[in-house]
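Below is one structure; the comments refer to it alone.
A selection of the complex's chains, in situ.
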Amino acid sequence: MSAADELARKIADHLRIGEGTGAAWNIEIEEAREGYARIAMVVRADMLNGHRTCHGGMIFSLADTAFAYACNSRNVETVAQNATIAFLAPGREGDRLVAECREQALTGRSGVYAATVTNQKGEKIAVFQGLSRSIGGAVLKGD
Amino acid sequence: MSAADELARKIADHLRIGEGTGAAWNIEIEEAREGYARIAMVVRADMLNGHRTCHGGMIFSLADTAFAYACNSRNVETVAQNATIAFLAPGREGDRLVAECREQALTGRSGVYAATVTNQKGEKIAVFQGLSRSIGGAVLKGD
């Protein structure tokens, strides 16, 4: 594993522990590399909408969390400016959803990331595109 | 209040009670009318991201919830197909965020809704656009 990928994994772990949502949603980091993150979440009853499927906000939240890990992976504090999500299929209670996020472009302070959310059967649930902006400062202060 | 607006309010209340997220996020419905919803949520520690501001996923979730109430308000089951959010300013722990969603267009089965998320100082936190599709069936079965 390269030093850049090791740093990316440390940053993802750091964000996961520091964020309130990481524990609240029981986010599991499967892999984190430079410009890349793959994470998982199990859909619970308290994540369901009024149609009793996974709330779109939670599907977005999972993709957005992978986006945050991927766009902060170079240890420069980076925030989301814009994000878009297309919903393709419902998530169900008990489903294990995986969000995989990849960097598409990085130009100056702006980055574009694409993420897919897939269930345990390999069905695509949603596709996401995020635009990030680095605001400077290190995520991991000692590194 | 018109019959259409009364029905819209009943539907929003019905969705709020039926959805797991309504209680989990402590969603408060301030107003619900035909094609319109305004709801509020207080940012808690378990909604913060790794930068210790409100997770973008939770800001989206609030806007998306208002969108769901607005686009289901005519008692036809309707789902989100696509949504976009622009993030303008951070939310902080303890902030009371209000999402206000208005119908922009309704053509056949497709609708477009715009929502803004504002904090208690009146600062715009985010602006959201959602595309819905009605899938048929009543939300409130007896009505």
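Note that the chains are named A and B in the order they appear, and that numbering of residues resets to 1 at the start of each chain.
Throughout what follows, a residue touches a chain if its C-beta (ideal position, glycine included) is under 8 Å from a C-beta of that chain, and two chains touch if they have at least 3 such contacts.
Values in this document were obtained by computation on a predicted structure and should not be read as measured data.
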| item | value |
| --- | --- |
| 2 chains shown - copies of the sequence in the complete complex | 4 |
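Quick note on the criterion: only the chains that are shown with their structure count from here on.
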| item | value |
| --- | --- |
| Cα-superposition angle relating the copies subunit B and subunit A, to nearest 5° | 180 |
| Mean-CA-position distance for subunit B and subunit A (Å) | 22 |
| Parts of subunit B lying in touch with subunit A, wherever the complex brings them together | 14-16, 18-24, 44-52, 55-58, 60-62, 64-65, 68, 72, 77, 79-87, 139 |
